[in-house]
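The complex appears here without one of its protein chains, the remainder shown in place.
Then we have chain A:
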Amino acid sequence: MSQIQHAVPDGPIRYTQICTRSTSCSSPPTSSSAAGTEPPSCPGHRGRTPRRKWQVFPGRNRFYCDGRVMMARQTGVFYLTLVLILLTSGLFFAFDCPYLASNLSPAIPAVGAVLFVFVMGMLFRASFSDPGVLPRATPDEAADLERQIDSTSCSKPPPRSREVLINGQTVKLKYCFTCKIFRPPRASHCSLCDNCVERFDHHCPWVGNCVGRRNYRFFYLFILSLSFLTIFIFSFVITHVVLRSNRTGFLTTLKDSPASILEVVVCFFSVWSIVGLSGFHTYLISSNQTTNEDIKGTWSRKEGKDNYNPYSYGNVLTNCCAALCGPLPPSLIDRRGPIQADTPQTAPQSNGTGGSSYAPTQLHSHMCDQDQCIQSTKFVLQAAATPLLHSDPVVLPPLPAKPASLGGPCAYLGPAQPTLPSCAGDVLTLRDVAVDSHCHHHLHLHHLHHHQHFVSPEETPCGTPQGALPCPAHMHLQHPAPQVRYDPVTQDSLHEDSVRGLVKLSSV
């Protein structure tokens, strides 16, 4: 208590320099000594350093329009969906609507147009928005969790699940090794997108994205309106063909309006699946379940257990309203936000404050965030290249008092890291320090390209199919051990090993 009393009177003088404005501090500050906090850029590579967070996003997503659009990696089926809808609707408006408008009512194309616009709007909204991705844990958080997990058990493998009581129902929260977090209830990790998604429903290839908390209503409205549109087109094309056939005969009708056949076929085959899906999701919404939960039978009354859905409001109407008209949470990943310029300068400007023993500490202490991972990687690479140019040991830019480790979410390799294989493993090794292998391919590609001073023959061919970092073999050879021997306690030695390994590698 005395410490508090001692601190408070001196507080305002001593602690005023702490920036309390979190949002304004994320952009380059104006009040502090801004010299060291400009977004770092390599000399000569000014235009290519990542500026926005989406460029360093660790998941397997694609971003367009400078981060405004977010989709899964495989978008082929989405384009198929788009083509089918556009083609069928286009043919309907071109071939069937003129007849229907003049012979029946002009309201038909009008309603059709409204439906069509709504379907496309919902499709784009479902496909392009963030489904509710949970950003990965910062290294400090991951360390804190590891500490908590380790402290609860001594000899047996630490528990990687927690139980929580929600509305009287016991729910298990699992630990996600990739994202280094305990997943909130109803969240799940999508293996295709490599992200944890809140209220994960399913990954929809037709929509080219995961369906989660933030875009479920758009997805539902899309399939609902698409069912209406399909039935609408189907019925009116049939009407058109029938009416025309009565006048001019069936074959003449087919000759005059050949597109109608195609439309009927497409609509016929899609209506079953789309209407079926709409019905299924209507059921899910009314019972407040996700596809994931339904398929796994999480809340089914089996085995005589008193199993019920704790999230349901008990009332079909309330469940529906909550799902469709409930508040829309904002995206948690801030993909268009600027990358926080944490590190002062690039390697050449480092103050040369120490030998190789200092470097691992610097590596270790480097605060890592997804975005800062990039900076760290850059520095490690540059540091590795330094011996080629100088005889000095690895020196990194001074990163004063940063009690975090290299690599952001990349920093910690769980004992049984299931996510190791991706990025062809080479990224993992390079970023080492038990770095998360899911750090962005493109990004590393980016950095390797733009760090000419360490381009060696093995490292130049970046154009591997996966876009992964080159020379996986070499790096793997250099670092078989750290990946296997990971232990939170010996992380320091791992850092040292990796730095030495990289130095060795670059001197080859």
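The rule is short, and it goes like this: contacts are C-beta pairs under 8 Å (C-beta built on N, C-alpha and C of every residue); 3 or more make two chains touch, one makes a residue touch a chain; residues count from 1.
In this text, contacts and distances are computed from a predicted model.
Not every chain of the complex appears here, and the one that does not is recorded in UniProt as "Golgin A7 family member B", selected from "Golgin A7 family member B", "DNA primase large subunit", "ER membrane protein complex subunit 3" or "CIB1 protein".
Of A:Leu87, A:Val171, A:Val275 or A:Val316, it is A:Val171 that touches the chain left out of the display.
Touch with the chain omitted from the figure is made, among A:Thr49, A:Thr88, A:Thr138 or A:Gln289, by A:Thr138.
Although one chain is not displayed, chain A still touches it through residues 1, 3-4, 6-8, 10-12, 14-23, 25-26, 29, 32-33, 36-37, 117-118, 121-122, 125, 134-135, 137-138, 140-141, 143-144, 146-147, 164-167, 171, 173, 181-182, 184-186, 198-199, 218, 221, 310-311, 318, 321-322, 324-330, 332-334, 340-342, 358, 361, 364-365, 367, 399-405, 488-489, 491-492.
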